[in-house]
Structure formats: C-alpha cells, structure tokens
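And then chain A:
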Amino acid sequence: MAMLHTVNKSPFEKRSLDSALSHAIDGAAILMIEDGIYGALKGTAVSAKIEKALGNLKVYVLGPDLKARGMTEDQVVDGVKVVDYAGFVDLVTEYDKVQAWL
Partner candidate 1 sequence: MGIEINGKTLETDEEGYLADLNQWEPGVADIMAKLDDTTLTDAHWEVINFLREYYEEYQIAPAVRVLTKAIGKKLGPDKGNSKYLYELFPYGPAKQACKYAGLPKPTGCV
Partner candidate 2 sequence: MAEPWEEEEGPVKKFMYVNRKAPYGTIYALESLEVVLIAAAFDQDVSLVFMDDGVYQLKKGQDTKGIGMKNFSPTYRALEGYDIEKLYVEKESMESRGLTADDMIIPVEMLSKDELTSLMEEQDVVMSF
C-alpha cells in the first residue's frame, strides 16, 4: 500500500531527499516540510530531481514552511502541490504509512 515520505532537510545539505526518492515506489507521495521545502523550488540545482519524480510520484510541499522562508507558490516546480497543515493531516490519513526522512 502507498506510503507518504516526508523530507524535512535541505537537499543542498543532506541526502534525505535523494534517499526518500530512491526508496519511494510508484504511487507513493513525497511531502517536503521545514528546510525540505528548498527541494521543491524551480530553477535550482536540484529542481530536475523533483521534475523527474513527478512522473511516478505525487509531490507535495507545506505552504506555511514555504512562506516562512520567503518563497511563494509560483516558485514551486510545476506539478508540485502546496498544502496547508490541514492538508498535511489529510495526507497522513490518506496514505497507509508515513516514513519521515530526517
């Protein structure tokens, strides 16, 4: 059954996003939170990883963490959905399991 992978570390500093992506199977979801949101942005050295992942995964990013860091929704890679805290909770209930990549 489908798993939700959360990533809370910057992809420029830690390998959490890479690990999450390499262990996420078709139909799983990635949710980027806290410093993990830097992985969801367009025009960076890691954008291509997310663009590629969108082929077989759903990708989400937490809006309040984006805003806190001065990023707007239109800076997010096309296809990545922005969710609020209620949306975060919905995702946790929607998927069978959660794996937090710290």
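The criterion applied here is as follows: a contact is a pair of C-beta atoms (placed from the backbone, for glycine too) under 8 Å apart; a residue touches a chain by one contact, two chains touch by 3 or more; residues count from 1.
In picking the candidates, the idea was that all candidates are chains of the complex that A comes from, given by their letters.
Everything quoted here is computed from the prediction, not taken from an experiment.
*Asks:* Thinking of the complex as a whole, which of 1 or 2 is in touch with chain A?
*Replies:* Candidate in contact with chain A: 2, the rest do not touch it.
*Asks:* Which residues of chain A touch candidate 2 in the complex?
*Replies:* Interface residues on chain A, with respect to candidate 2: 8-10, 12-13, 34-35, 38, 41-45, 47, 63-65, 67-72, 84.
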